[in-house]
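With one protein chain held back, the other chains of the complex are shown just where they sit.
Our next item is subunit A:
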Amino acid sequence: MRRSWFRRSAICLLLACTFIINGCEWVQDPKLLMSVPKLPEEQANLMSIINAQLPEGGEKVRPNNSTDGSAVRMADLDGDGKAEAIVFYEIPDSDVRLHGMILKSDGKEWKKVADFEGGGVRLDYVETVDLTRDNRLDLLVGYGSQDRDSLNKGMVVYSFVNNRIEKIFEQPYSQAVIDDLDGDSKKELYIVSHHKGKPPLLSQYQYMDQKLTKTAEIQMDVEVNAVYNMVSGLISKDKRGLVLDLSVGANYYASIGLLCLDGQFIEAVPMENTIRSKSYSSTDINNDGIIEFVKNETPQGWDIFREYEVPYFLNYFQWDGKNELKLVQKQYRDYSDRFHFTIPTSWYGRVSVDTKSDRDEYIRFIDYQTNETLAEIKFFSIENWERYKNKWTYLAAYGEEVIGILSKEPLKLNDGSLKLPELEQDSETAE
């Protein structure tokens, strides 16, 4: 009796052992078990079809300058209530590098319904918007050249009808914006094009007589060399318009604000008010939905210095809708953009930079009436920073240096965040 137990136990033990040994990779490197998360079924199907449709060596490309940088764009181009997939791909070393294809789903399966050749070598811009006023989205594609900063790129508008893709518009462009600025609730296309020997030209296109027609145009001032940024939106509390950031004359910059009324561009904010020394872009700096104009300000006492030595303040203005620009934000921005911070409103009208400051070592902000120190900015070596970091506030790190600020009143740094980031990249982050 006793012997049989032992036999049984021995067999059990043996079984367990073999089981353990056979299940060999008992502990596996967890890294090897990682995998890309699955796509939702629909997207996974689509992606596999797309990959199957790509020719050999073909690779999906993303637009460089679109708000939506996805490689597969979903949009309802034919107005059937279901989104089609738009994919651009490039085949290096072929006659036509850029191609596009459109895939449609019949509810179960995706099928390629159109394939078209693009121009240029880079995909700059992709947008879907109804320009033809037929309640179907049109496909706007900007093709760029190899040179990133080339002035002109090609804008093509495609229409997708009956599973066929049709080119309905083609123009060179440098900046493009689609918006409804004349209030007819139809989108217009605004294009800036550069011309040799002539100032840049801003044109408005609208769909008329079965095609996109130029309905307005304005030439920039003769001194304007280029338009480096164009944004549309509210340029005052109640007026929609365009803001163009310009490079003007011999190395200075400015912006103009344009309204578009009755087929006419009207210069609402002239460029004289926004002349600056650097190519800052107009933007909605305070997130109130209204685009601000940007301008340099030379601090008190720096008039006698050379232009490139001046530690400029950067002022953001809002247009009041008539002829005044109102200051909404003042910043100090480093000349090589290593850091910036927003100057508190209490300093307005009295802040300046001590002329003995060195922009690469030590900057002292003063009340120029009393010469009282308002804040200091200092460049520390990383070792030194360890000693000062309790007292000083971290502003930025650049190469081997840490830039800190010491201020009497609490500052809203950068975008209003008061928190300090961890300097050490390897710092343990507790969960």
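Note that in this section a residue touches a chain if its C-beta (ideal position, glycine included) is under 8 Å from a C-beta of that chain, and two chains touch if they have at least 3 such contacts; residues count from 1.
We take it that contacts and distances are computed from a predicted model.
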Query raised in the report: Going by UniProt, what is the name of the one chain that was not included in the view, given "Nucleoside ABC transporter membrane protein", "Phosphate transport system permease protein", "histidine kinase" or "Molybdopterin synthase subunit MoaD"?
Result: "histidine kinase"
**Report entry** Candidate in contact with the missing chain, chosen from A:F116, A:F293 or A:F339
**Finding:** A:F339
Report task. Determine which one of A:K31, A:K322 or A:K391 touches the chain that has been left out. Result -> A:K31
Query raised in the report: In the complete complex, which positions of subunit A touch the hidden chain?
Result: 1-2, 5, 8-9, 12-13, 15-16, 19-20, 23, 26-31, 33-41, 43, 47, 60, 62, 64-74, 148, 281, 283, 337-340, 394-399, 413-415, 417, 419-422, 425-426, 429-431
